[in-house]
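Quick one: the structure is below, questions incoming.
Yeah, one chain of the complex is gone here, protein chain that is, but the others are all in their spots.
Going in written order, the chains are labelled A, B and C, and every chain counts its residues from 1.
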Amino acid sequence: MLLKAAYNQMLLIRYFEESIERLFLEGRVMGTAHTCIGQEAVSVGVATALQPQDAMTTTHRGHGHFLARGAEPAKAMAELFGKSIGYSKGRGGSQMMMAPEMGFYGSNGITGGSIPFATGIALDASIRKTDRVSACMFGDGASNQGVFHETLNMAALWKLPVLYIVENNGYAMSTSTDQGLANPCIADRAKAYNIPGVTINGNDFEEVYNCVQQYAEAARQGEGPALIECMTYRLSGHSRGDPRVYRTREEEQEAWKRDPVKTMEKQLLERKVLTAAQIEEVQQKTTAIIDKAIITCENAPPASAAEFQNSLFAE
Amino acid sequence: MLLKAAYNQMLLIRYFEESIERLFLEGRVMGTAHTCIGQEAVSVGVATALQPQDAMTTTHRGHGHFLARGAEPAKAMAELFGKSIGYSKGRGGSQMMMAPEMGFYGSNGITGGSIPFATGIALDASIRKTDRVSACMFGDGASNQGVFHETLNMAALWKLPVLYIVENNGYAMSTSTDQGLANPCIADRAKAYNIPGVTINGNDFEEVYNCVQQYAEAARQGEGPALIECMTYRLSGHSRGDPRVYRTREEEQEAWKRDPVKTMEKQLLERKVLTAAQIEEVQQKTTAIIDKAIITCENAPPASAAEFQNSLFAE
Amino acid sequence: MRNITFTQIIRETLEAELTRDETIFLMGEDIGVYGGPFGASRGLLEKFGSERIRDTPISEQAITGIAIGAAVAGQRPIIEIMFMDFITLAVDQMVNMAAKLHPIYGQNCPLVLRTTPGAGRGYGATHSQSLERIFCGIPGIKIAAPSNARDGSALLQTAIRDNNPVLFLEHKLLYPMRFEVDDKLPEPTPFGYAKITREGEDLTIIAWSYMSVLALQAAAKLSNDDIEAEVIDLRTLAPLDIDTIIESVKSTGRVMIIEEGPLTGGFAGEIAAQITEQAFEYLDYPVKRLAGDDLPIPSAKSLELNCIPSVATITKAASDLALAD
Partner (left out) sequence: MRNITFTQIIRETLEAELTRDETIFLMGEDIGVYGGPFGASRGLLEKFGSERIRDTPISEQAITGIAIGAAVAGQRPIIEIMFMDFITLAVDQMVNMAAKLHPIYGQNCPLVLRTTPGAGRGYGATHSQSLERIFCGIPGIKIAAPSNARDGSALLQTAIRDNNPVLFLEHKLLYPMRFEVDDKLPEPTPFGYAKITREGEDLTIIAWSYMSVLALQAAAKLSNDDIEAEVIDLRTLAPLDIDTIIESVKSTGRVMIIEEGPLTGGFAGEIAAQITEQAFEYLDYPVKRLAGDDLPIPSAKSLELNCIPSVATITKAASDLALAD
């Protein structure tokens, strides 16, 4: 059941992202978005390991995390359409959505910006002594921001219930981890703060799920933060229109062989969780969900200017 | 000879710092200063290991480094008197002095501020392919600034000739390293950047000298940066008027037993480098130097307002 | 009534608020046993413990970012950035996160950032700046800048109870100053209400934070020369009480704004622009700004106070303006 549900979610993310790329190509949405094709197993592995009361934050590349956490596809997609039904009422766009009611504490356009934010949520949990864990998703590139260092030190000092989950997809925009990191093993950075640091296969749902669950449990028990490095690959471009001159097509083809969605489908068949026909059925259902979301977005009213004008301050 | 010269310098620093504290108590200087009593062996060990073409940067607590690098006591002290003969013409104060002509690239009031600055100087050396090494002095507290992380990663990536020399004096203002660092071993942070990290006795001139010389040589050979943690103790208060409520007098008494100046004097006697009478002679000479510096400062003209008014931009 | 320092009333206010609402906590460098560089939180650690009076490493960016996260999650953090010069390290968090939380993400962010602007202690160019200008142009951040003990307490209470990020300025020269105040703490004062601290008909002088103290002293001197200045203490810069300003300007026709920070690009320019827009036909003379030199703050005592407005320069400029015909 776990695998089946995970597959549903991974496929939803994949199709969602593919549809976003299409919508951009067709000029039906504007602005910017960063798709996570190839990284679906991380999103779903982490989200599945979390409990309802837990928090999750993400980055500019956050659709997968948000969908895995339970976002309604149409409400997420609506941000790209600039429609009022979006999670940010159409004001935020892909990089600025939040839904605390489902434990989703936001995508974030500032690389590294979510790191202290997620930690503040964990500080709240620690002060209130709730059993909430905060899962902070970010990229290999973000781990070079100073605030990563400052924050991990503070979280470790105060033993806050926060998991730093870095999706090492090999690149920060055009910059490979070899060019961006003096020590390309990000998990090694954990030692500086006396916290556990592990590197796992981010393309394997079960590996991600098990690892995150273990450290989430530890964090809940008061053992403090951990740094989990999920090795994966961004199969898509950085953002729309990226000609990907910084890597070869051969490298990409190799990476496609490790496509987490295909890997998952193979596992489902091998383990006889689903038949080929059932997989096809999931695919069709998922396509229908996405198609419906697009229609919902197109029919939705645009972001409200009047409401936005009055939104600057909270009461 | 090395030891003798080192002793001269250490004593000069000690007396300089003691005179600053007196001058504050007597209300003869204003503003702020942070003395390095107890840390003289680091200053002198590092400066002795450097070559004339090398660069050094420091922090708010930089008198010792600057004097060891060759500063004229009167011109350094004049910054506290606000006099025109000061290294910053009286405008900078203790925390903002620079003298590139002697390879001293400044004290700095922003905790951590010198870290990228020193690294930029090393980048220049690397681009020009000079054999200059840049020695970046900072405190345990500064190592918690984000810019530490960002900078060490970049310096390591680019194999820049820069030594990160952290004076772990146990405290950042009132915050002990236990309270400030999740892993109190700062040298451990080097692993995150794949560079050497060592912890040494910062109260032992020779240990500092040897270690810095070794890594400076390596940096000159293109082997890149190193992180050198010098364990020491700030025997003085953080700045003037610090009642030191964050530590006990007993702890301080224990630390005084490891006073690097006294340790050095013992070594000089034991190794028969100097006799007790010779030591006394050095002490008297040094007292005279400081007394003269104070008189020079008091007689010097104040900072020039007219010159300052025209100083905002370089030609 | 009693006579206490600004430091003392800030400390008492923090104590009262911490007692009132347990979601409030303090976070910053050396605020615990050290009590902050000026002693404003001294004694609070003993009373509230290290969970609520939280000493941090030297990590301004993370302090701010973590506080923002905690605020959105339901806490009411008060952070202290030791000198205002160091908020430069918190600008990203304040501008790109705190200021965007309500208008874009739809979230409350009840955060107070306390910090100390101002020159006058010889601390030098990176410990003396008045950088409120950085945030005056960022929609979504409120700014309070009291000039006396009563307002310090009343505005701090308001800041803490506000559901938005508030920058709260405690000028370092105010801390040791003594003020007559009620035995019990004042009620919170709503933001956006300037105070006319002296009435007069010859000209209007506008100031905030420590410059309001000097403005009042200058006004007393001016009065000796039969010049009656109306002095407006803004109390909050965002929101700005432009109505009170305009009303005063309409009656005096002459107005001077005092700002400690450098003249160019400061908040006085904004106020001047608004006054001109709204009361042009009432102005006998163009709005005058008296501000710091366009220079960093030098450490030498002999230079430092000459770079910023003083009672003497305010008096002179105000007198010139009042007597001009």
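Just so it is clear, a residue touches a chain if its C-beta (ideal position, glycine included) is under 8 Å from a C-beta of that chain, and two chains touch if they have at least 3 such contacts.
Keep in mind that what you see is a predicted model, and the values were worked out from it rather than measured.
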item: Among the chains presented, those that the missing one touches; value: A, B, C
item: Which of B:G45, B:G64, B:G82 or B:G146 contacts the chain that the document leaves out; value: B:G146
item: Of B:V29, B:A47, B:A71 or B:I110, the one touching the omitted chain in the full complex; value: B:I110
item: Hidden partner chain, touching residue among C:E228, C:E247 or C:D294; value: C:D294
item: Identified contact with the non-displayed chain, of B:L3, B:M98 or B:L269; value: B:M98
item: Selected residue (touches chain absent from view) among C:I134, C:I160, C:V181 or C:A194; value: C:I134
item: In chain C, positions touching the absent partner; value: 85-86, 88-89, 91-92, 95-96, 99-100, 103-104, 124-126, 129, 131, 133-140, 238, 240, 261-262, 264-270, 272-274, 276-277, 280, 283, 285-289, 293-296, 298
item: Residue ranges of chain B at the interface with the undisplayed chain; value: 55, 88-89, 91-92, 96-98, 100, 105-106, 108-110, 113, 115-125, 127-128, 146-147, 150-151, 153-154, 157, 308, 311-315
item: Interface with the undisplayed chain - residues on chain A; value: 30-32, 79, 82-83, 90-96, 108-113, 141-142, 144-146, 172-175, 179-181, 245-246, 302-303, 305, 308-309, 311-312
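Keep in mind that, in the parts below, only the chains that are shown with their structure count from here on.
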item: Category of the chain touch graph - line, ring, star, complete, other; value: complete
item: Separation of mean Cα positions, chain C and chain B [Å, integer]; value: 36
item: Chain A and chain B, separation of their C-alpha mean positions in angstrom; value: 45
item: Residues within chain C bordering two or more other chains; value: 57, 59, 61-62
item: Junction residues of chain A - those touching two or more other chains; value: 146-147, 150, 153-154, 157
